[in-house]
Every structure is written in C-alpha cells, then in structure tokens.
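Step one of this worksheet: look at the structure below.
Note that one protein chain of the assembly has been removed; the remaining protein chains are unaltered in position.
Chains here go by letter, A, B and C, matching the order in which they are written, and residues are numbered from 1 within each.
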Amino acid sequence: MTRLTWGLIGGGRGSQIGPAHRLGARLDGLFDFAAAALDADPDAGRAYAAELGVPSDRAYGTWQEMLEAEQARPDPVDLVTVATPNHTHYEIAHAFVSACINVLCEKPMTMTVEEGESLVRAAREQGVLVGVNYGYSGYPLVRQMRDMVASGALGAVRLVKAEFAHGHHADAADADNPRVRWRYDPAQAGVSAVMADCGIHALHMACFVTGQQPERLSADFLSTIPSRALEDDALINVRLSGGATCRLWTSAIALGRQHGLTLQVFGETGGLSWAQEQPNQLFWTPVGGRTEIIERGSGGLSDAATAGSRVTVGHAEGMPLAFANLYADLAADIRVLRAGGTPVSLCPDAEDGLRSVAAVHAAAQSASQGGAWTDARPPLLR
Amino acid sequence: MTRLTWGLIGGGRGSQIGPAHRLGARLDGLFDFAAAALDADPDAGRAYAAELGVPSDRAYGTWQEMLEAEQARPDPVDLVTVATPNHTHYEIAHAFVSACINVLCEKPMTMTVEEGESLVRAAREQGVLVGVNYGYSGYPLVRQMRDMVASGALGAVRLVKAEFAHGHHADAADADNPRVRWRYDPAQAGVSAVMADCGIHALHMACFVTGQQPERLSADFLSTIPSRALEDDALINVRLSGGATCRLWTSAIALGRQHGLTLQVFGETGGLSWAQEQPNQLFWTPVGGRTEIIERGSGGLSDAATAGSRVTVGHAEGMPLAFANLYADLAADIRVLRAGGTPVSLCPDAEDGLRSVAAVHAAAQSASQGGAWTDARPPLLR
Amino acid sequence: MTRLTWGLIGGGRGSQIGPAHRLGARLDGLFDFAAAALDADPDAGRAYAAELGVPSDRAYGTWQEMLEAEQARPDPVDLVTVATPNHTHYEIAHAFVSACINVLCEKPMTMTVEEGESLVRAAREQGVLVGVNYGYSGYPLVRQMRDMVASGALGAVRLVKAEFAHGHHADAADADNPRVRWRYDPAQAGVSAVMADCGIHALHMACFVTGQQPERLSADFLSTIPSRALEDDALINVRLSGGATCRLWTSAIALGRQHGLTLQVFGETGGLSWAQEQPNQLFWTPVGGRTEIIERGSGGLSDAATAGSRVTVGHAEGMPLAFANLYADLAADIRVLRAGGTPVSLCPDAEDGLRSVAAVHAAAQSASQGGAWTDARPPLLR
Partner (left out) sequence: MTRLTWGLIGGGRGSQIGPAHRLGARLDGLFDFAAAALDADPDAGRAYAAELGVPSDRAYGTWQEMLEAEQARPDPVDLVTVATPNHTHYEIAHAFVSACINVLCEKPMTMTVEEGESLVRAAREQGVLVGVNYGYSGYPLVRQMRDMVASGALGAVRLVKAEFAHGHHADAADADNPRVRWRYDPAQAGVSAVMADCGIHALHMACFVTGQQPERLSADFLSTIPSRALEDDALINVRLSGGATCRLWTSAIALGRQHGLTLQVFGETGGLSWAQEQPNQLFWTPVGGRTEIIERGSGGLSDAATAGSRVTVGHAEGMPLAFANLYADLAADIRVLRAGGTPVSLCPDAEDGLRSVAAVHAAAQSASQGGAWTDARPPLLR
C-alpha cells in the first residue's frame, strides 16, 4: 500500500501543535510529509520545512503559494492540515477544499457560524473530506464508550457530565504574557476564550459518545481577572437532540487541574466514567451492579476500541496515539473516497466542526443574556 | 467534667440516621443518652428506647410527651436531636426551642423559608442553640479548607465547584419502592428532591469553607424517570456574597457514584480539592507550584483540623467521626452558653439551616422559570 | 441488654493508643469504662481516670492494686485492656487471666515465645478470653476478603502480598528522639523493631484472611541509620500452612507512605487487593474477568462484612470503627462464655498472638543467619 502524501500549513518552529500533527501523521507510516507552508515568515518556513525533510520544491513560503503549486501538480497532496491561527482557518481550509484537496482543520474550525456553513457547503459540493481535529475522540476508550452507548448497554442516555478544566491561566501576574493574553482578546479569539479553546472538546466528546447533537443551551461565563474581556471559566447546560442533557464545565483557572478533560455518561441501565489524564481505564457501572474497570487493550472491547489500540493491555497509551487515530481514519477515508465509496470513519467532520462553532456562539450569546436558553444549532443543520 | 444529657426524637428501629446520631453523640463520651421518643408507634418507641438503655421514665411515647415531661424536670436534657421525617422538623424543633431546650435538627431544617425564619427568631429570643446536621462539615480536612481560605492562602476565592452525586435512585424499576418514592413526592418532600436531600450538603459546604453566602442563583432540574414529580438531577449556579461563584451539581441517577460529595475551591493563589469518599487527603495546589497532598493528622494543620482528628496520620477516619465533631461542638457550645458566654463552635446553626432552605426554594423556583436568576437569600437575612 | 464493664491499664495522658481503646470500647455502647490504672505515676493515673469519668473507687494507682481490688469484688470488670509498654504485657495479662478476668492485650502480646505459650496455657486453663488487638482485622472489607477466601471464590490461595510501610522513622536527624529511639533499642523493643511493630499486623492479616498459619520463613532486615541496633526495614518470605506463600514487606523509612498496610491475595480463580488508607473499597478480579470495585456497605457482602459496617455505602468508615468491631466481638464472646457456650467471634486470640510472636522471633533469627529458612511455629502449636 503506497503512502499518501501530506502537507502542513502552520506549525512553524516553536509551535506546540505542529509537532503533534507531524507525530500523528507519521506514527502509522500512512503519510509522507510531502509539502509545507510552516511559517508567516516565508524564508523561515522554507528553511524549517527543509530541515524536517520536506522536498525543497514543495517547501513553500506561503499557503497561497502552496495552494497554487499543488493544484498545478498531477499529484497534489492527499491531505493538508491547517494549523494556523484560528481566524485564518476558514480562508485557508475553504481555498483548499475549493481546489479539491482534503483538509484536516484545527479547532475551532471557523470563527463564525456563517463561515462554518460555507465550509460545510464547499465540502459537500467538492466531495472532499474536511476533518476537524477533536483529537481526544481518537482515544480507544472514548470509542468504546461510543460503541457501548450505540449498542444500548446504557439504555437511553439521561445525562452527560463533561469537563475540561485546567489552571494554566489562573495566575493574574501572568495574564499579560502574550502567550496567554491573545486568548482573552476578542480581536484574536472571537466571542469566547476557554469555551472555544477547551470546552469545545468536551462538548464534542459528549456528542461523539452519545450520538446526539446540541439543540438548546444556557451558559454562564466568568471572567475572573479584570483585564480579560473573555471568559476564563464557563458552565454550560445543553439539551441534546436525543433527549439527554449535557452539563459542561470548562475552566482555565482551576489550579490543580492539568488537562482535566473528563466524561461521565449516565443512562437508564448503566454509567460510564473516563478521564483523559488516565485514558487507559474506563469505569463502567451497570445498574444494580458493581463498578468494573475496563482496560484498554483487554478482550471484549468494541471493534473501534480494539482497532484504535497499538500496544498490549497494561501499557499506557497516550494522546499522540489518539491523534494518530484521526490520521488513520482520514487515510482510510481518502482511499474509500478515491475508490468511489462513502467515507465512514469516526474522524469528526465539517458538520461536527460547524455544530461546535454554533454551540460556542450560542453559549456566548446566552451568557451575555443572563443564561437565556438559546438555540445551539447552526441554521444549515436545523 | 460531668456528661451532658441527650435526647433523641425519631430514629426508631430500622432507621438509618438514628444509629448515626447515637454513634455521634456517644463517641466522645460527652453525652448520656437520657431521653427518647423514637417512633411514631409509642409502644415500639418506648420498647426500643429501653433496649438502648434509656431510663424507663424518660423513654417517651411521643415527642409531645417528652417535651412536657422534660420541661417539667429540674434537669431537662441538655440537647435534643430531631431526626424525624422532614415535614415535622419545624414543629418539633420550634417546640423544644420554645421550651429553652437546645436542638440539633436534621436537614433540611424546615420545609419553608417562613418556618426557617420563625425558628431562627425563636432561637434568638430564647437564647438557645439550634444546630443543623450538616455532618460533613465536621471532617477535619473540611475545616482545614475553611481555615486555609480564611487565612488567605488562596487569595480571593473565584470559584467553588461542588458536587453531591449518587446513583442509588437511577433504577426505574425501583422508583416505586416506598423507600425511594417518597423523596420524589411533593406532598412529603416539598419543592425539591435531590437538591434538598444531597445538594444542600454541597452548598452548605461551599459556604462553610468560603465563609460566603448564597445571593442569587440559577438552577436547572431534571426529572429523568416519568413517575417522578421532583428532580433527580440538578445543576445550580450560585453567586456568593463575597464575589465567588459556586457551580453545583447534584444527582441521584449518577450510576457509579456512591456518595460523591466533592469540593474544589479555586482562588487567586491556590486551589483545593477534597472528596468525601477519601476524606483523609486534601489536595492543595499553590499557583505556580506542584500539587501537594495534605494528610489528615499530619503536622502543620490548622487548629480546627487538628482538634477534629482522633487517630494518628495514615489511619483512615470516616463519617461517624465527622459527625461526632458536631456533637463535640455542641457540647462545648452548651457549656459556653451555660457559663454566660457566646458559642463559637463550627457547628452549623439555624441561620445556616435557613439559608440552605432559602437556597433550595430559590433553586426550585428558578428551575420552574427556565433558570431565571433568583434571589437566594431568606428575607430575614438580607 | 445491660452494659459490660471495662477496665484499662496504661493509656495515660498523652498516650496515642489509650484514646483509641476508649473510643473502641465506647463506640457501640457495649461497655462502661468502670476501672482504670492508667499511668506509671499512680497519682497521675488516678486523676486522669477520674477526669475520664471512672468512679473514684475504681481509679487505681497501679495494675497490681487494680487486680487485687477487682478480684475481691463480686462484680470484677468483664474485660481489661492491657495497653502498657510491650515488655509488661505478659506479666499483666497473665495476672489478670489467672484471676479469671478477660483480657484484650495490645500487640505484640508478649516479648518471648515462652511467655506467649504460657499465656495461651493460662487462658485455656482458666477458660477466659484473651484477645489481641490486631485492630485492622476489624475492617468490614478485611472480613469480606476472609469470607471470600473461605467460600472458595479464589480457589486455592497461591500467594499473599502484604505490606506495612511508613516513613515516619526515616529522618536520621530525628533518630535520637526518645519517641522514636526506644523502638530500635533491644532492651526495650526486644529482637525486632519494625517487624514487631508494623509487619506483625500485615502478617496477621495475611493469616486472618487466608485461614493459614506461618510455617517457615526467611527474612532480611535492614538497619539504615547507624545508631539503630534493630531493623527499620524488613522483607519476609513465609510459607503458610495451606500451601500459600506470603511475601511481606514492612518499613519505617518509606518516605511518602503514611500507614501503608495493604493486602493482595492471589488464588487460582481470582485476586483481591485492599489498602488500609482507603479501606472502603476492595478490588476483586475474577480470572478472565474485569476488576470490580466492591464497596463497603453495598449489597451482596458477607454476613461478617455487613455486620461490621455502621453507616451506609459511600460514607467513609475508618480505623476507630474497625477497632470497635473487636470490642463488639469480645462483648459477644463474653456473653456466649457466660452462657456456657464457645466464643466464635473473629477477634484475634492468644493463639494468634503467640503465632505472631513466634514469627517475629523466627524472622529475627533468620535475618541474623543470612535469611536461613526458619521454623516459624511456636512449639506449643506445632
């Protein structure tokens, strides 16, 4: 099986997310790193790309240059990852989609609902893939939860408890550090800070696992440091399409939490509990029974959970492998698409990205109106 | 030091809470179990009291009989605990207070805010003690949290995350079990089920630890089993008097949670995390530092935390000892009061009980109005 | 049911173990604290006893005085607890047993095997109870383990992993503190320090749970601080009578461990894991199945585990309640004995105490001989 080719936009030297994408794309040997436009500084981007082994003729100075050149080739990259600043996602992703090049876009997919809808429409029209990097959905035991819900093990889901809390922005003395400050600046971050950055993952995971979508929501935003225009802590209450409620807390001021993405799902006949910081165990409690510890890599897991595992039970797996599962999903989808089929992987797609963006906007609006219940659905998907 | 005398109303044979009170009252040897009216069936109550060692002349058939007889004695009981069904708390507690007998009342203290205010007024007028059994506030490390907040270790508190979730009412097949059903019947339970039963503890603990009181709140109630008129899951967002927000989740359908009372407190300069099911460790994270594990019974704890411990570090202590700390508080308060002083113990009092009742009512009202922000303060304490 | 009477020897002001015994004896209201000889200083002992509510005519200056007076009464105490320095246990316990007074003796029961055998013989001859305070055996889930093994749930037990490690004697700078030093002084502590103090509990628990007894053992002792003549860390390998092996580690230099008494039992068809610092959960893994969390107080536990619980599931219970279970056992045994029956409680008895003493001596001997395999059985019980 020949490798697919992959390009990366953004993720220049010093970036955190760039190396993670390179790791994810490389991990299973499914993609060759064939093209790049890594940096706002063209020369720096080209030099870094060369250093990373990208052929010099495909080490581009800008994404526009990359788009033009790749379009002109008989063999444009099979997939391009957009890991640039948030407010540029839409323009870049849309341009590549329009050129019939598959895209994996960082979250939030777009800054506005309108942009999100436009991208969904473009993807439909072009018949290309747009994945959105909700990387935590790649964890095997997250997929196990999804499959347990889908199989009916929990009966109807009543409640989802989702959290994504950290304390890395709690220090008032550090609030003006540029690395932190931009996230709370509406000009750069849009309508939401921690909800758009972290809570969006927890909400996506709640939807991914339950197979339900946000319908209406009520939100409360706190901004606990005076210089901040956007929220650093949020509580969201979401009615989901299948009748469940999702209670979601996200925070950047939760000193002691590191990357506290957790999910609890409570149904008629059982409950599940999972935490990203200890991702290899899933706690399952059937009604009337004892809590059982489901180990990643153990027997009896769902097909998706088993397929998403790479090492044997008891060996810790972590986030980069979850991430790589999305790249593996996309590789499979690309091959299916090329063969004329319909992609069926679990990789979050543009509609998922759009729903999240709509929910973030609804949350910001609700919060500005004292928690008024607000329609969370993008008009296109109502 | 002579022992004080203690009486118990309610807690007949088969009761869960009766034995816990007897344990708490007996544990430090501060009280003699001197009087009782244990059961709605006078004969059964008298017989059980005799069996438990209560002198036969003070083994009463009814609380009214007990009130009359104790009042008439030169040495009425020093403290009476009211552990009867919720809707009778007010009448009984008020009668004993009116007779100048100190009371420890089970929660919720009263069914209405008006009753609560009446009881507060009566206690003030009579100059007697009314404790309310928020027993979890007796845990040494809960008191340590309170003292750390009071000492300024956290700076201003920004956020409190409080939970009290269990899954013992999740089974729809068990919903009509009388042991469960009454809790969801407005005629017996009033305006709220799980918030009044469990969430009230979490809210009190948030207030106890921060020294702040509920001002306004917004609530969302779920009733996930069709036959239930009251909520079995609730999310409450509370603005506290000192500027912090308390985000509170309580549930009776959280399969896998047993008695999940947890508290996280996030301030400007540090965060705390504690869980009732593992009460002997407290997690403390100073801003910019590592999380430290504070062990109950270790050196360097606050006076209240040290005083509330009975065995050395590393030996588990549990809920009955926390409970006993409230009895020890009340014993000390009674002696102070007798000596003409002002009680200063940490035992929750009638004002705490009233505030909780008002908050529960405000939550029920808010929930019925789509989460409208509602004044949580009892009129008497505004 | 009238209360039994109880006396305490040792446990004067400032003692750690004295309050724990008073708590244990009082907790269920089964005993009245009727007699005491609390201190090496007779006046101090009498004064403290009076303060604790012991009638003045039974607040003795010495244990000899107490023995003489109680013997002379028509109603001597029903049970006396010996909580004096280790080297006095034998003389005192033997004297009371000889006077036909039931005894609960602190561990180690005696300093030598010969003394232990003498006490066992005396108890047999007098037909009185001698309990030994392996208090951790009172935890409900320890009893659940015992019952699961006895019921065959694990099949034949292959291996027991027992630990009791703490770090409270790790500080070389504190080694000469009198509170610490005596434990490492052969003149006061005998042949062993941490094994006799802590490891003995872990070994007893292994035997209690499996129903097997030590037969042969090999030991390695470390003394990591130069001034110490006795071991502060030990590894013991024990062949048990039923074919299982117990691998036991005990330490006083394990910085980070508080009171790390843990037990793991591995059989043909399942494994168990329990830790004293989180005593309300037991982890059970059937062969080929998932690990399940057994909660204290939940349904489906053994009779002994259920009887030993006092509060409902999810409420932490701790060590004082475990301790109280031994007092409840002894109270029941005393009544059975008085009624002419044969005591059947789970409270460790003189033979258990003797076996432990013999094992400690065998360990010390083995350690002094490079780990030579040594008979661990007391001659009397071979």
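Just so it is clear, a residue touches a chain if its C-beta (ideal position, glycine included) is under 8 Å from a C-beta of that chain, and two chains touch if they have at least 3 such contacts.
Just so it is clear, the structure is predicted and the values come from calculations on it, not from any experiment.
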item	value
Omitted-chain contact residue, chosen from C:G14, C:G299 or C:G370	C:G370
Selected residue (touches chain absent from view) among C:E68, C:D176 or C:E268	C:E268
Chain not shown: contacting residue from C:H87, C:R158 or C:R335	C:R158
Touch criterion as defined above, residue of C:I92, C:A254 or C:A304 at the omitted chain	C:A254
On chain C, residues whose C-beta touches the chain left out of the figure	158-159, 161, 167, 170-172, 218, 220, 222, 224, 233, 235, 237, 245, 247, 249, 251, 253-257, 264, 266-268, 270-273, 283-288, 291, 370-371, 373
Missing-chain contacts mapped onto chain A	1, 3, 16, 19-20, 22-23, 26-27, 29, 33, 51-53, 166, 258-260, 276-280, 295, 310-321
Where the missing chain touches chain B, by residue	290-295, 298
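To be clear about the criterion, only the chains that are shown with their structure count from here on.
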item	value
Centre-of-Cα separation between chain C and chain A, whole angstrom	55
Centre distance in Å when chain B and chain C are each reduced to the mean of their C-alpha atoms	35
Chain B residues counted as touching two or more neighbouring chains	none
